[in-house]
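What you see is the complex with one protein chain gone and the rest in place.
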Amino acid sequence: MNTFIFTATFILLSTVVNQGISNPAIGFSAILSQNTYLENDHAIVYDNVVTNFRNGYNRWSGHFAAPRKGLYVFTCSVRANSKVGITVVIVHNGRPVLRIASSVYSPETGSGSVTLILKKGDNVWVKRLGHGRHIEKHYNYFSGYLISAEI
Amino acid sequence: MNTFIFTATFILLSTVVNQGISNPAIGFSAILSQNTYLENDHAIVYDNVVTNFRNGYNRWSGHFAAPRKGLYVFTCSVRANSKVGITVVIVHNGRPVLRIASSVYSPETGSGSVTLILKKGDNVWVKRLGHGRHIEKHYNYFSGYLISAEI
Partner (left out) sequence: MNTFIFTATFILLSTVVNQGISNPAIGFSAILSQNTYLENDHAIVYDNVVTNFRNGYNRWSGHFAAPRKGLYVFTCSVRANSKVGITVVIVHNGRPVLRIASSVYSPETGSGSVTLILKKGDNVWVKRLGHGRHIEKHYNYFSGYLISAEI
């Protein structure tokens, strides 16, 4: 009996070492589906959810809540729908961490990425920081994913 | 005999737990090396391949085919080489998933990222969606990588 289980263990372990065990899969991407007017201090609600593996992203609030601790990456693109620039900011538990700006003179896309260490349950979202208020559907999006849980 | 293999197993397992086993490595980046005129419905062929680990990216077709299932991230930057904006779109198995636009008024870079769940063999590429047709060498690129195979 012991020999059987032992052999099973050895085969299982060899498989692990040969093929690798992957990172836990956590990641989302969401896109704005309607032209939107930004209020102060509200999360931007990217409502067209392309991917939401492990359901960390809430499409009603616009918040991502970390399903587990780890090293994460977040990316956001912003584009105004007029010739007024808009600055948004990626927020971690209420603290602004990365500003991203659309141009002041023409509707163009600004993008930014940031690497963050999150505790389980930490929140990350995007809000308006300043300048204009009208952002364009399809060209505003927000993504995040776990890089490693080994922190 | 059993004791020897058993001890080997235990040491191997301890190593795995202490050092971690990494994600399978899959990732590519490719850059446009020539100013290019975009046809309708053709994949943009980023021909200067910087990295192509596990050969998922095909530099002749511009398509990435997933070497295995998993959670992937794709990033693309677009820049026109005139004052005509260009919109491109990241396509997953023929379905457009993320639009990225260069400015309408000046040659500027638009960038976007998207997290996608792929089955083995799924295709991801970039094509023109609208507006102008001339994109600039060196400033148009496409990247993708596996975040986790645990889906």
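Which chain is which? They are A and B, in the order written, and residues in each are numbered from 1.
One rule holds for everything that comes next: a residue touches a chain if its C-beta (ideal position, glycine included) is under 8 Å from a C-beta of that chain, and two chains touch if they have at least 3 such contacts.
In this text, all values refer to a predicted model and were calculated from it rather than measured experimentally.
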Contacting the left-out chain in the complete assembly, out of B:I90, B:L118 or B:L146: B:L146
Across the whole complex, list the residues on subunit B that are touched by the chain not included here. 3, 6, 9-10, 13, 16-17, 19-29, 31, 50-51, 53, 75, 77, 79, 103, 105-109, 111, 113, 138-139, 141, 143-147, 150
What does the interface between subunit A and the hidden chain look like in terms of residue numbers? 2, 5-6, 9, 12-13, 16, 20-24, 70-71, 73, 75, 97-106, 108-117, 147-151
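By definition in this document, only the chains that are shown with their structure count from here on.
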Could you tell me the distance, in whole angstrom, between the mean C-alpha positions of subunit A and subunit B? 17
